[in-house]
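Notes follow the structure.
Of the protein chains in this complex, all but one are displayed in their positions.
Presenting subunit A:
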Amino acid sequence: MIKIRNLEKIYRTEEVETVALNKISIDVKEGEFVAIMGPSGCGKSTLLNILGLLDDPDNGSFLFNNIEVANFNERKRADLRKHNIGFVFQSFNLIDELTVFENVELPLIYTGVKSGDRKKRVEEVLDKMQIMHRRNHYPQQLSGGQQQRVAVARAVVNNPKLILADEPTGNLDSSNGNEVMTLLTDLNEQGTTIIMVTHSEHDARYSHRIIRMLDGQTVLENIMV
């Protein structure tokens, strides 16, 4: 599903040049659950941003479902993103002005799903995430665990092929964290590819494979048994 080769991302200011990704090459197969780990500043988030088509690399190749997307413009990236990729963030990133239902509905609006279908699909996914009873609440009225469940619901509502999770349990206590990890595992079992950046060895153990990074490069890969 994902094949990156010699990918480079360099941040330049007038005086300093920081290599965020240094000719990194990774493959992710469809249906895999991959965890990316490493110390702060090793390039995990940069890699996730590029994989999520939020940022573009300076050099190298990025094949997404065998299509070269490294040089896509913003409009093409947005188009590919909204149909194929779901995101889960550490800080949930829900829109405060929208209710639970409306937050989850948002990706469907952007992909042009009709109102009746949207309602059905949002209700289905809220039900699945067991937050249907909170559908009319605003994010500020929910606990952290509930907010992250909404974020997961929003990530999956479009049935994406790939979910990118950036420290999804970082802001949660262990019990809520476990719940979220279980949700992700369930999704993966149903066929969704998941790439997760984490600092937590505990969370990483839910994945099939751990890629460890340092200074913009992969240094180790652990296959989980």
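The definition used in the following text is that a contact is a pair of C-beta atoms (placed from the backbone, for glycine too) under 8 Å apart; a residue touches a chain by one contact, two chains touch by 3 or more; residues count from 1.
Note that in this section contacts and distances are computed from a predicted model.
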{"item": "From \"Proline dehydrogenase\", \"Dienelactone hydrolase family protein\", \"Co-chaperone protein HscB homolog\" or \"ABC transporter permease\", the hidden chain's UniProt protein name", "value": "\"ABC transporter permease\""}
{"item": "Option from A:G38, A:G52 or A:G216 whose C-beta touches the chain left out", "value": "A:G52"}
{"item": "Footprint left on subunit A by the chain that the document does not show", "value": "49, 52, 54-55, 74-75, 78-79, 81-83, 87, 89, 93-98, 102, 106-107, 109-111, 154"}
